[in-house]
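Omission of a single protein chain aside, the complex is shown with its protein chains in their original locations.
After this line comes subunit A, so read on.
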Amino acid sequence: MWQIITNNWSAFLMGFWNTILCSIIALFFSLILGVIFALLEVAPPKFGRVIARIYVEIFRNIPLLVIVMIFYLIVPRFIVKLSGFQAGTIGLTLYTSAFIAETVKSGINSIGEGQMEGARSNGMTYIQAMRYVILPQAMKIVIPPLGNQFVNLIKNSSVLAFVAGFDLMYQAQIIAFATLKTIDTYVVVGLFYLILTMPLSYYMRYLEKKFAN
């Protein structure tokens, strides 16, 4: 197994790097998009609610692979040229953001109505009340489920393998095919994913404890 690593070091490293890059980009933007759509879903204007509802239902209920294929095959044909890596990362971002929106929304809804009434009666606008009172409390509550989403996101980034995204899983397929050491290759790849997901899990648990006081 050691040979697999030493012989294919640069391929693994490139895959590892692309997986990290895709995960970081997708994590960052899915969190922003998720919070925005969660806010649209709980805010009073009906128009925003409908838009957010449609967005979430679409991206939550279609398999990730299908979303990625749309950005890999259909979008480039009509709108803009995208590499496999780009298509995969965009698809993963939108897919994950739908789940994050649902998570954050339920966090916001779990904060009692009284907090909003207290802030509004104190003279704050709806947006000020959200920003200074409701959201900070909601984000604290959603740290554990958000951690799950993030770990899922990293694992789901393996979808890039289907669209030539040069991530870990893509390299694994190439290496396994070339060396015929399928089991060894995928065990190594599994370990690489652990290197990413384990620290993240621990970090989320640390955050959870830090904010639980």
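Here is the rule we go by: contacts are C-beta pairs under 8 Å (C-beta built on N, C-alpha and C of every residue); 3 or more make two chains touch, one makes a residue touch a chain; residues count from 1.
The working rule: contacts and distances are computed from a predicted model.
Missing chain, UniProt protein name, picked from "FMN reductase (NADPH)", "Ubiquinone/menaquinone biosynthesis C-methyltransferase UbiE", "Amino acid ABC transporter ATP-binding protein" or "Acyl--CoA ligase": "Amino acid ABC transporter ATP-binding protein".
From the set A:128, A:148 or A:182, the residue in touch with the chain omitted from the display is A:128, counting the whole complex.
Although one chain is not drawn, the whole complex shows that of A:7, A:106 or A:137 it is A:137 that touches it. The residue from A:120, A:155 or A:181 that touches the chain not shown here is A:120. Where subunit A meets the chain that is not shown, the touching residues are 112, 114-115, 117-125, 128, 132-133, 136-137, 140.
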